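Heads up, one of the protein chains got dropped from this complex, but the rest are sitting where they should.
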Amino acid sequence: MKHTLNQVFHSGKFLVGFTILMTVLVIVFVYPLIVRTPPLQIIGQGTFFPPGIYVSTYDAINAPTVYTLNLPDAEARRIANRLTQEDRIAMKEWLVAFGVPEEEIDIDDTAQLLAQWEANYDPNLRLPGMTFARHRYFQRVNASIDGLLSTEGAIIAARNPETGELTEKSIVKQTDFANVNDIANVRILTLGTDNFGRDVTTQLVAAAGVSLLIGLVAGLIATTIGLVLGLMAGYIGGVVDDVIMFVTNLFTVIPTFVLLILISFSIGQDRRGAVTIAIVIGFTSWVWTARAVRSQVFSLRNRDHVNLSKLSGHPLPRIIFADILPYIASYVVMAFILQISSGILAEAGLSILGLGPRTTETPTLGLMMNWAMIYQAHILGKWWAYMPVLLTIALITFSMNLMNTGLDQVFNPALRD
Amino acid sequence: MARVMLEVRDLTTKYITRYKEDVYAVDHVSLKIEEGKTLGIAGESGCGKSTLALSLMGYYFPPLHYMSGEIIIDGQNITGMKPDDVRKSILGREIAYIPQAAMNALNPTRKVIDFIGDVVRAHDPTWTKKMIYDHARSLFERLGLPAEVLQKYPVELSGGMKQRTVIAVAVTLTPKVLIADEPSSALDVTSQKMVIKMLRDLMESGFIKAMIFITHELPLLYNVADDIMVMYAGQIVESASAKQAVFDPLHPYSKGLMGSIIVPESGLRNVKLVAIPGAPPNLKNPPPGCRFAERCKYVQAECKVTSVPLYEVGYNRAYRCILSETELRRAYEHGE
Partner (left out) sequence: MKGYRRYFLNKLGWFAITFVFAFILNFILPRMMPGDPVAAIVARQAQGISNPTGVQAIYEQYTELFGTDKPMIEQFFIYVRNVLRGDFGFSFSQYPRTVADVISASIWWTLMLQLPAILVGWTLGNMLGALAAYLKGGFDKVLMPSSLFLSSFPPFGMAVILLVVFAVNLKWFPTSGGYAYNLIPSFTPEFMRSMFIHYQLPFWSIVLIAIGGQAIGMRSMSIYELNADYVKFARFMGIKDGRIVAYVFRNAMLPQVTGLALALGTMVGGALIAEIIFSYPGLGTTLLNGVMGQDYPLISASTLIITFMVLTATFILEILYGVIDPRIKATQSD
């Protein structure tokens, strides 16, 4: 036993898979201790806030200390940040139309572009064939550029509750800075928010946990059923074997996927919790384990040590636990690992179809995927809403597959080359 | 002196494991077989006898690699020949091999005749289907196998029939030397007998000129072989006539192997190797002295440090031990 474990942990593939899985598990358990927001709490008003550090503007203005920093490139940065790509392309179009050679214009070089604009733009000029609307557009662009170049600060005003008049309270100068440490509310959204305005990271961690749980429960159920049926079929044989094999063969050919859909639908939305789904998955995916265990037990049944035990009058449980289980343990463990990963995938598939666990309680990886798809995150380019989910699913199943391949190579030496 | 059909001089081959370690499974082995003789090779599993069989073919593929030594088949030295020339003109034609697990030696999805066709065409692509069939048919008749076998898939044949078919395929191109690696160990007693009879007939009719017979079943070896070589840890530890090797072994390892054999021949039948306590040394880094020293009852301090050469004691006999013949015999008398 110790030797086998030792061998297993010397398999590179197994070790890599195991490390990935353990890392995921550690994150799942540790993260909620640090970030205590409930995973499904809606914090953002609006959809798909991009990943980043969110600083309260209000708190920033009211920061206790105002620092003045004279940064040489602050202005250029500000302009570069505010000048949209669309504006830049329009500016280039205008400049080219009025004789600036195209190769001299670099729309990513803000300073140069502005200089060229300043030197060449004339609000009165109008290209032949240019619509009036387009002409006005260029004038607007020019006006906003002038605005950008202004060096005046922004005025903070307070409304007098009686008269409704605004009185100037302070001016925020362009050189004013607040230290992030002074700002009361800063929220780091590493993966932004989803379509409902919920923190994706927190949700993802919780979902990974729930999905792993679903996989685990489904795997445990499937493995237990498969093991028991396989043992009975293989060891008792005869009619029992025939009956079990008949059922197993039936469930081998009928697509599990279809069964899952039918059962999940029949259960009804209201009663579909994460664990219920896990149980359904478990009850529909024991077939492979049963087959594998049966054929193993079959070959073990007439080995000398088993016969000896039988002759010595050992009770059946003892024969099974002492003489049979240890020999098929490796297969069962491998099957279990595969069941976990296929359980996670099955949940994801069901959820995409809208047959996943009830959506109000806990997130699962499949549900997150489902939401992202329904709200078209993939088409809108909101990668943070679905990519991390996909990668997490792939990473978990990949780690399990790796562990399995590693185990396979330890137990079937022929595959090592 | 009769014609020498196979001579091997100082052959050394090694396995390279997937961890890039060298395992010298055949270590400076020399042997000589004359026309009409059968050489038996005995030893525990893992002693290198199967590797020796593979190495004798002169055709190496990973993980087995040739290191040094010469192989001369019927006067033709095949050492240094290009692998593809060996494949074309030596394998199957001069020397043929029946693998250990002959039960699975035929491609399960190819009819026997088609496989024979592949074998024949690999050496001479000009043969037509008709020629191959006629040749195979007459060969099978001559060897006493039903011609229907040719049209069957290996799964349709019984174990004994499969084994005999493998032998027939192996001698399709009338090789001079046949190497049979445990050809009967997986069969029932009746099939075993038929296989052995078939091999004997091949020898007696002169169809093949010499044979190497490898087995761990000593009684069988005694019946089939003229001479016996005992291998241990990749080396020959004793070579003698079959009778001497079985009834008067010199090397302590041979003694251990043969020890259990009871004199009346009828009693020999089902006696297999007795267990000698301990296990063969790890050939990745073999011990500097005698390789059997760890398990030897008669071990001396010197055995563990100096390597022991093979002593030729005349009368076609050699053994690898620092003790003299007399000392050994005396020790065995006392031991018993």
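By letter and in written order, the chains are A and B; residue numbering begins at 1 in each of them.
Everything below uses one rule, namely that a residue touches a chain if its C-beta (ideal position, glycine included) is under 8 Å from a C-beta of that chain, and two chains touch if they have at least 3 such contacts.
From a predicted model like this one, the values you see are computed outputs, not experimental measurements.
When the full complex is taken into account, the listed residue touching the unshown chain is B:Val119, out of B:Cys47, B:Ile73 or B:Val119. Residue B:Tyr153 is the one among B:Tyr15, B:Tyr133, B:Tyr153 or B:Phe207 that touches the chain not shown.
Note that of A:Ser266, A:Ser312 or A:Thr360, the residue touching the chain absent from this view is A:Ser266.
One chain is missing from the display, and on subunit B it is touched by residues 54, 57, 59, 61, 87-88, 90-93, 96-111, 115, 118-119, 122-123, 152-153, 155-156, 166, 169-170.
Listed by residue number, the positions of subunit A touching the unshown chain are 249-250, 252-259, 261-263, 265-268, 341, 345, 348-349, 352-355, 369, 373, 378-379, 381, 383, 386, 390, 393-395, 397-398, 400-402, 405, 414-415, 417.
The rule is short, and it goes like this: only the chains that are shown with their structure count from here on.
Centroid to centroid, with C-alpha atoms defining each point, subunit A and subunit B lie 62 Å apart.
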